[in-house]
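Note that this complex is displayed minus one protein chain, with the remaining chains in position.
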Amino acid sequence: MWAFIHKLGSPKWFYGISAKLQPWFWAAAALLLVTGTLWGLAFAPADYQQGNSFRIIYVHVPAAFLAQSIFISMAISGLVFMVWKIKVADMAAAVMAPLGAGMTFVALFSGAVWGVPTWGTWWMWDARLTSMLILLFLYLGVIALRGAFTSRDSASRAASVLAMVGVINIPIIKYSVDWWYTLHQPATFTLTSRPTMPTEMWLPLAIMVLGFYSFFIALTLMRTRSEILRRESNKRWVQELVVGQVEEKR
Amino acid sequence: MSLCLEARQLACERDDRWLFQGLDLTIRSGEIVRIEGPNGSGKTTLLKILSGQLGDYQGELFWNGAAMKDAREHFLANLLYLGHAPGIKAGLTPLENLAWYQALSGKSNQDSDNEESRLDALANVGLAGFEDVPAGQLSAGQQRRVALARLTLTPRALWVLDEPFTAIDRYGVAALEQQLVAHAQSGGCVLVTTHHELTASPLLRRIALA
Partner (left out) sequence: MATSVGPLLEHNGGLMIAVRATLVRDLTLLLRRRGEVLNPLVFFALVITLFPIAISPDPELLATIAPGLLWVAALLAALLSLDSLFRSDYDDGSLEQLLLAPQPLAALSLAKVAVHWLLTGLPLALMAPLLGIMLALPAGSYAVLAVSLALGTASLSLIGAIGAALTVGLARGGVLLSLLVLPLYIPVLIFGAGAVQAAILGDGVSAHLAILGALLAAALMLAPWAIAASLRISING
């Protein structure tokens, strides 16, 4: 067990294994996203209430899912880094933060666009949108804190602690915002809380969600690999690797 | 009484630069150990690791044969660390400052015996008459002396002193040096960094960082 964890912690090992995994996730992401998009946009039936505008759900919901999942994975990576001092975990957490912030922004933006046909306005203090907005601020805080330290070791630790504090708070924030929303606007309906959705509507949605996850994993692997090269640039194995690749090109 | 602080294969990396690697050292009762090295060689970092403030190092620390993480409380109860900054609150008087340190060592600071010992400790470092002056009005050297008063106020076996001679005048330096020797002679142990040249003594040992 210990040997395995430390093997996993070695940037060199991770660099090798991620090279093998990466293409599979890219392929899965491409396949799922293309299928999901075509199905969702062209073949799924229009909503009886919202018409075609409901199709934004195929971007909004996966993005919102992912935005929350990335924060959780970031906090777990932070925990792994703090407990076992595994540097790769911190590198992954570092590249996940901007991805998560981006996903949160996509969720917010698609929600705003969706709001135009649904509510006739770009912004409503809808429970989901409000939670997303707060999540975006949490992401920005983690990114800003990491950037504020001059020592990277301290930056990594501080960002890990903040991510863990944030992840404990996310459910509390979510429930309190839901509660606040029902108190103030009981009449309007939320974007996506509908009791029944026919199979031909939610199946492409599920495919899109899976596609988003594969895309995220592939992108995280790719960016973690370049982060490894950047941080380990003075290590012998990286230098040998680079020399080897240069010679291969000749 | 004997104490033993041991470091095995100690290594510390700060942002991709090795400050030191493969450092083995054992510090025992009756020694004054001076860590030497140029600026930026990691003297302060080493002292912080050896005093249990920093957690991110490689290698192992042992306190009297037990792994540091198991013996941490016992270690801290016997450690007195003085860092670059004296740790003296400008808004409090020297007596009040010492009262807090006395309480951290587990002695009630309201006991009259304990108040007596605070006055004695201040007199010892030549600050009689300054007991109730806010520390912010004292000079840098006097503030440093307030911090040094802790050496007699809260007796601990292991002293870890980072540049203790800073801002101290010539007489103070001589007295402090004597105090270090006396502490080692009576079975204590001193770990020190300083730019000041310590008088050669059979108790003195040097450890050089590259």
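By letter and in written order, the chains are A and B; residue numbering begins at 1 in each of them.
The rule is short, and it goes like this: a contact is a pair of C-beta atoms (placed from the backbone, for glycine too) under 8 Å apart; a residue touches a chain by one contact, two chains touch by 3 or more.
Values in this document were obtained by computation on a predicted structure and should not be read as measured data.
If you put the hidden chain back, the residue from B:Thr26, B:Ser139 or B:Gln178 that touches it is B:Gln178.
Here the missing chain is touched by one residue of B:Pro38, B:Gly106, B:Gly129 or B:Pro202, and it is B:Gly106.
Of the options B:Gln53, B:Ser139 or B:Ser201, the residue whose C-beta touches the omitted chain is B:Gln53. Mapped onto subunit A, the footprint of the missing chain covers residues 134, 137-138, 140-141, 144-145, 148-149, 151, 153-154, 157-158, 161-162, 164-166, 168-169, 172-173, 176-177, 179-180, 183. In the full complex, the hidden chain is touched by subunit B at residues 1, 3, 51-56, 64, 73-74, 76-79, 81, 83-92, 96, 99-109, 124, 151-152, 155-157, 175, 178-179, 182-183, 185-188.
By our rule, only the chains that are shown with their structure count from here on.
Spacing of subunit A relative to subunit B, judged by their CA centroids, is 48 angstrom.
Across the complex, subunit B is touched by residues 85, 151-153, 231, 234 of subunit A. Listed in rising order, the residues of subunit B touching subunit A in the complex are 14-16, 56.
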